[in-house]
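Note that one protein chain of the assembly has been removed; the remaining protein chains are unaltered in position.
And then chain A:
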Amino acid sequence: MRATEVRPTGVERTFGEDELIVTKTDPRGVITYTNDVFLRVSALTEEQAVGRPHSLIRHPDMPRAVFQLLWDTLGRRQEIFAYVLNLAVDGAHYWVFAHITPSFDRTGRLLGYHSNRRRPAAAAVQTVGSVYARMLDEERRRSRTPDAVAAGTAVLEQILGEHGRTYDELVWDITDGSAR
């Protein structure tokens, strides 16, 4: 049930404005907890989700460089915000504004990661979608994964440079600028 095995149907799914999609993973990204909203939107049962890698709902149109940035940031024990396109196992897709944070125990040891996802504004999705399309375009010209990641990262950095913003600042610009 890898995302690559699911055929996108092109059907867009949304969820409630005041709903939170919650999952927790272990330090390697294996799902340890999901809330009911996640299961409903991803068309999964709890048994299908828990114990599986989070790439379970990976959409093929998501640039690799975004996940690289995600893991690099988490590796520095920092939070990250990212717009992510997910693929439900029934082939529908849904956009989320994800906030991923590391979880620590009292001694500061990493327990795993936690993701809260909110419904993004349509305008934000449109902006992010065009950025991701440019990244994806470059990534798909590379056959080796590291080359693809590097190419996507270069596009992202170029766009950030054009705007004179850091990744974080750009994400918040997009979020605030499209606030409903």
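Everything that follows uses one rule, which is that contacts are C-beta pairs under 8 Å (C-beta built on N, C-alpha and C of every residue); 3 or more make two chains touch, one makes a residue touch a chain; residues count from 1.
In this text, contacts and distances are computed from a predicted model.
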Discussion item. I notice the complex is incomplete. Of the names "Chemotaxis protein", "Protein-methionine-sulfoxide reductase catalytic subunit MsrP", "Oligopeptide transport system permease protein" or "Amino acid/amide ABC transporter membrane protein 1 (HAAT family)", which is the UniProt protein name for the chain that's not shown?
Written reply: "Chemotaxis protein"
Discussion item. For a quick check of understanding: of A:T9, A:S103 or A:Q126, which residue touches the chain that isn't displayed?
Written reply: A:S103
Worksheet entry | chain A residues touching the omitted chain (full complex) | 17-20, 22, 24, 32-33, 35-36, 46-47, 50, 79, 99, 101, 103, 111-112, 114, 116, 118-119, 168-169, 172-173, 176
